[in-house]
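Apart from one protein chain that is not included, each protein chain of the complex appears where it belongs.
As written, the chain order gives the labels A, B, C and D, with residue 1 at the start of each chain.
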Amino acid sequence: FKIKHDIPELEQLESGPWPSFVADAKRYALRRRKLGQDNLLINQDVVEDLLGQVELSYVHGETHWKHGGIVGVIGYGGGVIGRYSDVPEQFPGVAHFHTIRVAQVPSKFYDTDFLRGLCDLWEYRGSGLLNMHGSTGDIILLGTFTDQLEPIFQELAQVLDVDLGGSGSNLRTPECCVGKARCQYALYDTQEMCYEMTMHYQDELHRPAFPYKFKFKFDGCPNGCVASIARADLSFIGTWRDDIRIDQDAVQGYINGEFPPGGGSHKGRDWGKFDIYEEVINRCPTGCMSLEGGKLVIDNANCTRCMHCINTMPRALKPGKDTGVSLLFGAKAPILEGAQMSVLVIPFMKAEPPYDNIKEIIDKTFEWWMEEGKNRERLGETIQRVGLQRFCDVLGVPPAPQMVKEPRSNPYIFWKEEDVPGGFKRDIND
Amino acid sequence: FKIKHDIPELEQLESGPWPSFVADAKRYALRRRKLGQDNLLINQDVVEDLLGQVELSYVHGETHWKHGGIVGVIGYGGGVIGRYSDVPEQFPGVAHFHTIRVAQVPSKFYDTDFLRGLCDLWEYRGSGLLNMHGSTGDIILLGTFTDQLEPIFQELAQVLDVDLGGSGSNLRTPECCVGKARCQYALYDTQEMCYEMTMHYQDELHRPAFPYKFKFKFDGCPNGCVASIARADLSFIGTWRDDIRIDQDAVQGYINGEFPPGGGSHKGRDWGKFDIYEEVINRCPTGCMSLEGGKLVIDNANCTRCMHCINTMPRALKPGKDTGVSLLFGAKAPILEGAQMSVLVIPFMKAEPPYDNIKEIIDKTFEWWMEEGKNRERLGETIQRVGLQRFCDVLGVPPAPQMVKEPRSNPYIFWKEEDVPGGFKRDIND
Amino acid sequence: MEELKKAIVEFCESGKTKTKFYFKDIEKAVKDKVPGAKTLQIKKACSALINEGVLIYYSTGSTTMYGLKGKGITEDH
Amino acid sequence: NPMENRVTDIGPRHYWQCFPPVIQKNYGKWDYHEILEPGVLVHVSETGDKAYTVRVGGMRFMTVEYLREICDIADKLADGYVRFTTRNNIEFIVDSLEKVEALKEELGKHKFVSGSYKFPIGGTGAGVTNVVHTQGFIHCHTAAVDASSMVKAIMDGVFEHFTSMELPAQVRISMACCLNMCGAVHCSDIALLGYHRKPPAVDHEVLEKICEIPLAIASCPTAAISPAKTEDGKKSVKIKVERCMFCGNCYTMCPALPLADGEGDCVVLLAGGKLSNRISPPKFSKVVIPYLPNNHPRFPEVVEAVKQVLEAYAKDARKYERLGDWAERIGWEKFFEKCGLPFTEHLIDDYRLAYDTYRTSTQFKY
Partner (left out) sequence: NPMENRVTDIGPRHYWQCFPPVIQKNYGKWDYHEILEPGVLVHVSETGDKAYTVRVGGMRFMTVEYLREICDIADKLADGYVRFTTRNNIEFIVDSLEKVEALKEELGKHKFVSGSYKFPIGGTGAGVTNVVHTQGFIHCHTAAVDASSMVKAIMDGVFEHFTSMELPAQVRISMACCLNMCGAVHCSDIALLGYHRKPPAVDHEVLEKICEIPLAIASCPTAAISPAKTEDGKKSVKIKVERCMFCGNCYTMCPALPLADGEGDCVVLLAGGKLSNRISPPKFSKVVIPYLPNNHPRFPEVVEAVKQVLEAYAKDARKYERLGDWAERIGWEKFFEKCGLPFTEHLIDDYRLAYDTYRTSTQFKY
């Protein structure tokens, strides 16, 4: 089957073992032709035109999209990204090619009924091309015309029972790891919390009044499977404050080679017999583990809960039972001042519905950032500009050494007038 | 003996085991009285007035000196720090209290003839108070009147055969560690090089044409006994590039407890029997040491020459024989942008008289910094402002991973127009 | 509410070359004009104007601004 | 009235209804897990139940046709449920080993006519899992390079590491098509970044019409843009090129300032970042190759470079040691040596916190 444009470059991507998006797109282009324009509200050639334009981009080494700011659905300031081709005459099917961000199910489990419904809708009113999922976590419906936006939005909401995700200067669609659904490490209920926060902050998600985007992500434990520490203005990461639970028999099991270390994560290579010193005790970053009389001992006061020992011997070691979240603030990509990771501001908090303690912190954060943040300034940049201690003040959190890698080495302390006896005013003649 | 002013606060410093500068000053005040004004060109009460003013400062918690910029000796832009009392009526002896910085002998060995000559001169023409030595390394003669400056300078030069040190926007008096004079670790001749550079750059030392001060310091090895890495715009630190020499018998000697580890540095406390693993092998920061068949083995390619093993077993281990210096640039105290340590720019260079290779580097550095540096901008700040790679260009040194702890994490590479095919100009219609 | 809406529209009309505004700038202008106005109320007023079709959102994808419908850049450029 | 009967603010679907029964039943009760073979996990519950996961490599850019095919498999062999991971892999979760076997067989059969797998099994443990990536030429206006094609080329190149677990630790590869870095490229073991190297061209003819000049000027983080007039009196802007750091912010605000330039744009390779707190804290990726050609569609130089770093690491690192931890242990000098990469001036930081990356010690390796 030949599509309408020559795409020799793209066709080079049909070979090789990894799934080929070109092969997929080509066969779908054929399906659209077969369906015919009568059964489609968007140009039946949209996929062919897209491939044609991408081919042209490969040849030029340049993108052929233009930005398009006005489009959206009524009343929402986010959820749609406007996009226009800069070569619409050549590729009329993609003259408009707006995307719609659809809120994913927290942790991304789906029943096929929903997915099939989505496919039908998107085939009829859109290009039939999509991302499962975008980098923030949304389902990205790629490419439709302006007049389809509103109908799609309402069909999603009324038929498929799902809302749009975020874009623009909004709260973005929160995202969480698989957590308690299928992970023994989850230290709080990531799905529950993600869902609750998404619902609670619907207005912030859809109606922009922030200085810039704002992201929540929920990692169930310090392994960080949803990368919150690098990608969320507010990163929730599960932790605990009591002792690691040790099953000494299972420790022996590992030593005796009964269980594969790392849950079998290194099965493909012969790394030799498991050596608890080499693989666990000496790798503990704090040096707080030892073997005493054949028993594994952990000096929990010095453990930083890095998860290594637990990851390596999951049958023998479990996190403590007094669990909660650490709140870290301010991660972002490099625009403008360089990338930032989230900063530990609240080392431990209980995380139980209805999460009022946490909502209070979030509300204070939003309020302050909306007041203090400059246009297009991410929370992390605002914190950096005014200083971490000011942000602590705002949250009412006492400063703690846990917030820093090390204390300041410069002595440039900005003392406040009220801290200094006699204040700043003085008479030169004294 | 009561001095002319009441000094109850100062007198609290006469007790306690550590040498008391107050006791010293008081007895010297007495001597000056006994000598009488006829034998002294400066007020015989100068020490008493100084103590009186310091007492007042303790009471006020404030200094009583004013800055005095103009004074100096003819033709030199440095070597004298002008100082005036802000309470001269109360303490006329210290109305002027200028200091003279006298170049110390490199590594600060003295014969007593010289010191006695200095004492006589300074008693006669100054306060008789001095620092052995100032933080840069000079002998600091503390306190004289303006009219004594020139006579003192010429008497120093003509009788005692010694010059003034630096101050102001000059090269400052270079300083070196004890080195080959009494240290087995010295990897180049610190005295020789310090002396040679001081002589070679006399003009830079005395006649200010730099944007700001500039300091050389010479450490014989990475132990850094003259603190060059923290205090010198150009830090010379000895290093080597062949293998650490091992005397396996002496290693056994340490293992058997025949020699005290650390050259006896820990003798005061019972740290238990020497354990070569605990104290040396496992403490090696690169993990490049091992004991194989009773022999100590060092993987020299991975050694970073931190000196730990050598310091701990000085009889068994010696640095290599192919020695030279590392050149690090840009240390400074925190004004204005925060303290900096020197940055490794030239990992290895031979350091042998007449040091032409090194003088070439210094000349390039001076030339560039005088061109590029802003007023009151230290070399380290200039480097930081324009980027380390620009400075490498200037020195003609190829960039190397040795210069950085890690490569950049931001992608903000400032590509130059000539690096990019086609340059920066282009036609919008392409 | 009506007072706030009026202030918002007036501010958006006042731009000479600018036709799209950050919320913060609107907020500041409205607070100057209507002392005591709260951020949340201003946001509500903006949302209302959006729903009425007086204001439109202008989103670069990463950033959202507000503008008067029909003024400045429109989708058919 | 368009607002009538509209439904808004309903949020995402609730997760519970999307869980397979074995998940619903054992929610929060998982005791331990094991990777049975690459791509196949078992999670064992305190109740004794077991959940088996078969993970397959996903193209995140797909058609509804492909998604329907996933649904068909899920309906046939996985009780009608499917899950996507945070790295765009596809997971079928079932409650017995027999179902796993059936799934494996079925999945292996699905291939595109051109021969590539539709559902390769793997992506677990100490191997390479899916490359997270961004839009590229498929949708984005600021892309310096395409994304989907590069990912396809890389995954073809390192496919054997997707289906095996032979590396010292997991290696996470990420890709972003411009320095907005939509993803966690800044904290990945290996990251590819599309990069513009020319300041924006100014389309004086249309600028005034399609851009708000004050917005364009304000958008530039280095204040490189200032107002200007063309000879025929049109309002426009000019760019101080020596100030430009090619960030593309201005183009976002003003389409008359395109940066893209096929000739100048390139790919940057970063390495040594991580996200987990395991052993060492999360860390940023470091730029280790400042320039690789944007050789669409198969980027042979990029694929080669990725392999070079990967193989040097595989050979030399310790068990559980992430790529960045390895580089730090052996020293970056040795990293460049062992990977066979040149060190160039572009790798020395000269941005805001640059000083913190300079070596202020005599500890180095030759």
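Structural remarks
Note that in this section a contact is a pair of C-beta atoms (placed from the backbone, for glycine too) under 8 Å apart; a residue touches a chain by one contact, two chains touch by 3 or more.
Everything numeric in this text was worked out from a predicted model, so none of it was measured.
For the chain that is not shown, the touched chains among those present are A, B, D, taking the whole complex.
Only one residue from B:His60, B:Lys295 or B:Lys416 touches the chain missing from this view: B:His60.
From the options B:Asn170, B:Thr312, B:Thr365 or B:Gln389, the residue with contact to the unseen chain in the full assembly is B:Thr312. Interface residues of chain D with the unshown chain, by the touch rule above, are 277, 281-282, 353, 355-356, 360-363. On the side of chain A, touch with the chain left out of the figure occurs at residues 222, 229, 237, 239, 241, 285-287, 301-306, 326, 328, 340-344, 347-348, 384, 386-390, 392-393, 399-415, 417, 419-422, 424, 426-428.
The rule we apply is simple: only the chains that are shown with their structure count from here on.
As a whole-number value, the distance joining the C-alpha centres of chain A and chain B reads 51 Å. Here the spacing of chain A and chain D, counted between their Cα centres, is 12 Å. Contacts with at least two other chains are made by residues 409-412 of chain B.
Contacts with at least two other chains are made by residues 3, 179-180, 186, 247, 252, 261, 263, 284, 351-352 of chain D.
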